[in-house]
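Complex shown without one protein chain; remaining protein chains in place.
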């Protein structure tokens, strides 16, 4: 599927919890076609799930309208996924979260960003006042993968 | 999920065969959340697959660019799915196809529209010169379904 | 959930004219060409009696049905046949809608299909 380098897929979903599974499955199918192996596809599913859950729970908090937008960009040897919500954003450096190298506190929160960072090869959060939050995640196809069918 | 009546989901895909599975899986997930049973979800998957395949093979024939657009509209007791392609359209009344009530000829073609019509509760093709082809398909939630989780 | 959208095609020859093609996964406009290629390859090598095992075919669309019909036509032209094995209730439903139940022979096991192909052959 190197031939489809430069292609993209776009998905727009209502900001409701029942649609997170739709995002996960759609992205998993794109990743399958790109030749990612099962373990990497599972990583991608969790990371996408976390980003969409945050977009719905925090990004669209209060707002009962508004859609979240997912975009998959198919690179030659990487999949770039962005999740956008129209919310007020946050400061990623101070947000409540578990630190991978910090002491474990028995917290029920802050696991989502940690999972995104751990499961993807790169991730980045951009908040633009008036233009919501964009989470950008990259997963690279490993050398042994990419053979498909 | 009656609460989400009026919601919609939109998916934009490159006009390439490898993405038909993405459409199928995304729509199957929406249908699952609406409480459709497994048999109905399989019907929906095939119909959506056929509409997307036609959009790619005929609607976008020749064109190597262009995207197809899928839209799911969640009604109280029905799912309306539209598939749009930017192609030249066709005359559905004269298109090569198998007729449900006609004589069976051993043809390899014309099965797609027959499957769409047979598997969905309603379907409709609209071709607008300059604005491509829109296939609209409706599947109704049966009375015994709609309980979910 | 996730990887079954691919198709796995396995072929196995039984005798100099009979072969089995097992199709596992999903058959659609993207994956079906693989199955077509495998069957054309067998035809080119003189295998005109084909058993197509659908036991592990989880999804199939009109592109797949078209390729099966096309292959059936070709093998019959050569005095052969193509029999389907163990389609799911779902796939049977699609065969009924398209009236292809009247065109294909369907068996429950590969053994049955192979035996029936042999019989056909000796009858003609």
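Here the chain labels run A, B and C in written order, and each chain numbers its own residues starting at 1.
The rule is simple: a residue touches a chain if its C-beta (ideal position, glycine included) is under 8 Å from a C-beta of that chain, and two chains touch if they have at least 3 such contacts.
Note that the structure is a prediction, hence the values are computed from the model and not measured.
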Open item on the list: Touch as defined at the start, partner being the missing chain; which of A:4, A:46, A:95 or A:138 qualifies?
Closed with: A:46
Open item on the list: Just to verify: which one of B:28, B:52, B:67 or B:83 makes contact with the chain not shown?
Closed with: B:28
- [ ] Provide the residue numbers of chain B that touch the chain removed from this figure.
- [x] 25, 28-29, 31-33, 38, 41-42, 45, 148-149
Task: Interface residues of chain A (partner: the chain not displayed) - done: 17-18, 20-21, 24-25, 39, 42, 45-46, 49-50, 53, 56-57, 98, 100, 104, 106-109, 111-112, 114-115, 118-119
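Please note the rule applied: only the chains that are shown with their structure count from here on.
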- [ ] Could you give the separation in Å between the centres of chain A and chain B, each centre being the mean of its C-alpha atoms?
- [x] 27
Task: Averaged-CA centre spacing for the pair chain C and chain A, given as whole angstrom - done: 40
Open item on the list: Where in chain C do residues touch at least two different other chains?
Closed with: 5, 30
- [ ] Pull out every residue in chain B that's touching 2 or more other chains.
- [x] 18, 21, 24-25
